[in-house]
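With one protein chain removed, the remaining protein chains of the complex are shown where they sit.
Chains here go by letter, A, B and C, matching the order in which they are written, and residues are numbered from 1 within each.
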Amino acid sequence: MAQVPLAVRLHRLLDPGGQGSTGAGWINRVLAASIVASAIVAVLETEDSVSSRAPLFFLWTERLFGAVFLAEYVARMIAVGEDPRYRGLGGRLRYAASPMALVDLVAVLPLFLGELVGDTQVVRLLRLFRLLRFSRLGPFSRAAAILLTTLRGRLPELLLSLLVALVVLIFSATLMYLIEGADQPAAFGSIPRAMWWAIATLTTVGYGDVYPVTALGRVLAGMTALAAIGLIAAPTGILATAFAEALRQHHAEPGGETAGAKPAE
Amino acid sequence: MAQVPLAVRLHRLLDPGGQGSTGAGWINRVLAASIVASAIVAVLETEDSVSSRAPLFFLWTERLFGAVFLAEYVARMIAVGEDPRYRGLGGRLRYAASPMALVDLVAVLPLFLGELVGDTQVVRLLRLFRLLRFSRLGPFSRAAAILLTTLRGRLPELLLSLLVALVVLIFSATLMYLIEGADQPAAFGSIPRAMWWAIATLTTVGYGDVYPVTALGRVLAGMTALAAIGLIAAPTGILATAFAEALRQHHAEPGGETAGAKPAE
Amino acid sequence: MAQVPLAVRLHRLLDPGGQGSTGAGWINRVLAASIVASAIVAVLETEDSVSSRAPLFFLWTERLFGAVFLAEYVARMIAVGEDPRYRGLGGRLRYAASPMALVDLVAVLPLFLGELVGDTQVVRLLRLFRLLRFSRLGPFSRAAAILLTTLRGRLPELLLSLLVALVVLIFSATLMYLIEGADQPAAFGSIPRAMWWAIATLTTVGYGDVYPVTALGRVLAGMTALAAIGLIAAPTGILATAFAEALRQHHAEPGGETAGAKPAE
Partner (left out) sequence: MAQVPLAVRLHRLLDPGGQGSTGAGWINRVLAASIVASAIVAVLETEDSVSSRAPLFFLWTERLFGAVFLAEYVARMIAVGEDPRYRGLGGRLRYAASPMALVDLVAVLPLFLGELVGDTQVVRLLRLFRLLRFSRLGPFSRAAAILLTTLRGRLPELLLSLLVALVVLIFSATLMYLIEGADQPAAFGSIPRAMWWAIATLTTVGYGDVYPVTALGRVLAGMTALAAIGLIAAPTGILATAFAEALRQHHAEPGGETAGAKPAE
């Protein structure tokens, strides 16, 4: 690799999706690991039986991740000047107002707020927003782009499937409201209430907290459950076709195999 | 667009599926939004905790939607004369007796009945029939036509899947009736009762209100649940194949891409 | 159609799958309807709240269907002599001992037993065996043959999927037995007991009568549920491929379209 200025290298290291990126550098690996670790810690911290046992561990890991994300935020602000779109102070301010930079800022905020106002409920919730930084993970954002392109091509068919599912949902809920509304007012006393049963049935989740008890209601539930198979089969079939085409094109184009084979890097 | 008589333009605006349609006009957008809004209001109105809070809101939105659908009904009756099939008074009466026009009439009825006999249970139920007007939504009816054509081509295979599923349903219910009928008479004391368990298991909904308790019954339930995977996989595979072919033909034919890419308009 | 002897015509009418069959004759339609109606009656008769209301109806429909199936059995015994494989008395006896003829005989037996020993539990159970005659339904047996041929071609892959599912089943049940066996002895106190939970989870039925309560047990249950998606996706993918190939070949071969489009006749 040719000798390049530090600012440019910093820019390349921090921008895994950029054209000049020389693969997944160690900085991005550390940042990706930090996001994952920060997410795990933020998830575990909400469980009192865990967080009360090691309060200092959570305090200091929080400070550590806060410092890492702060350093990244500052570095990004310096490096972004290399991008033709964000040159100069005005460009940097425009970058700071972009959704990605705001997500990064929210990831840094809990560090300062935690020190200033203590570990309040608000600070804890802000910490959870770091989960949004998952979208920054290099391989994830790259592979997700391929996935999204595939899905976008089938969006009309998928939306139609969703629309059909919603109509079936409303109709089955309406029928169940008419059939069992009087028998079980708490569960089916209105269409919105019956929709809770309908969505659990049409997605085959079937929590079992509400279910029909009359013969007619059970016949309707059985037919709704059969319709569920069709409603699930349609998007599955559409996605199977979309993936088959996307993968065929992906493997056919030059260099496609290499990019596809290393999404976890 | 060339200058055309008002009646013809009205006809074109109201008939989104017609050959002379100049895309989705603003009138059809307003009507589609009215159908969706009317459905949402009709669904919410059945929930007493919502409708009792703002009775005037529901009364006046009902009157508004009633007036909109009444205006549409009258406009359609005028415009349909442009259609060669429904010319003159006799043609208009024939149109008024068609299923689509009757659905439109039922959508208008609650307005008059609500004013005449008050907001009774019957009027409320009539209002729910407006959900049938979903089938009038331009993009929905067009995309649904493509979907239905695809499904119709695979109808024999899908019906066979359904038939196999029904036979497996009856057999598993019969066996469970023989095995656990004496142990749990309320749940498995007859084949129709055991079918409630069988349909919940074969569709993998699994409410969990009834389930076998004996060892033999559980072995049968396990085998039924495994059979369920096959019964679900068959229609999914058939639909996946059907969609793959339909989408390939759709994208190959001239103008197919445009029509397929804008079903939500 | 040329003039043919009565015995030959009887043979053709009763053998819808035969080469000489002139389509679905009215006799086979009546027999198919009788099988379906007989099955519905046999299913409903097990529900006391229904059968106690109209005991005479069930007695006489039973006698009617018994007479129909008896007439069919006798007619088949006469007609089968036209088949080169079953000529003469010896051939007819050989036919009478074939599985299909035995199923037919079991369908007739309840008529005589019901008259001789009354409507006992044994007679009722024998009546349920008529459900096996579903396999005689012309279109069902023909379309099922195509389906079975398709499945047989993918039998190794499907069996492997089943084998993998069984191994995952045993392993997850074993692990859950080790993790929660002491906490919930009734649910997970032995591997066979834990398998009841494992099969409900791996098929995503999820009755919810047993579920882990410890953190480690829930992690295992979550991983088992994720594995379930893969175990369900594999046979679905295999069947989708098999159907795609079968339907392509079916539509390509001469006359395939006609036969495929009328399986319900």
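The rule is short, and it goes like this: a residue touches a chain if its C-beta (ideal position, glycine included) is under 8 Å from a C-beta of that chain, and two chains touch if they have at least 3 such contacts.
Computed from a prediction, not measured in an experiment: that's the story for all the values here.
Residues touching the missing chain, restricted to chain C, are 154, 156-157, 159-160, 163-164, 167, 170-171, 173-174, 177-178, 189-193, 195, 200-201, 204-208, 211, 215, 218, 221-222, 225-226, 228-230, 232-234, 236-238, 240-241, 244 (touch as defined at the top).
Taking the complete complex into account, residues 39, 42-44, 46-48, 50, 125, 128, 131, 134, 140, 143-144, 147, 162, 165, 192, 195-196, 199-200, 203-209, 231-232, 235-236, 238-244, 247, 260-264 of chain A touch the chain not shown.
In the full complex, chain B contacts the hidden chain through residues 204-208, 236-237, 240.
The criterion applied here is as follows: only the chains that are shown with their structure count from here on.
Comparing each option in A-C or A-B with B-C by residue number, the pair that reproduces over half of the contacts is A-B. A centroid comparison over C-alpha atoms places C as the chain most distant from chain A. Between chain A and chain B the CA-based rotation angle works out to 90°, given as a multiple of 5.
Chain A and chain B have centres, each the mean of its CA atoms, that are 31 Å apart.
Computed from the mean C-alpha positions, the centre of chain A lies at a distance of 44 Å from the centre of chain C. Annotation for chain C: residues 204-208, 236, 240 touch two or more other chains.
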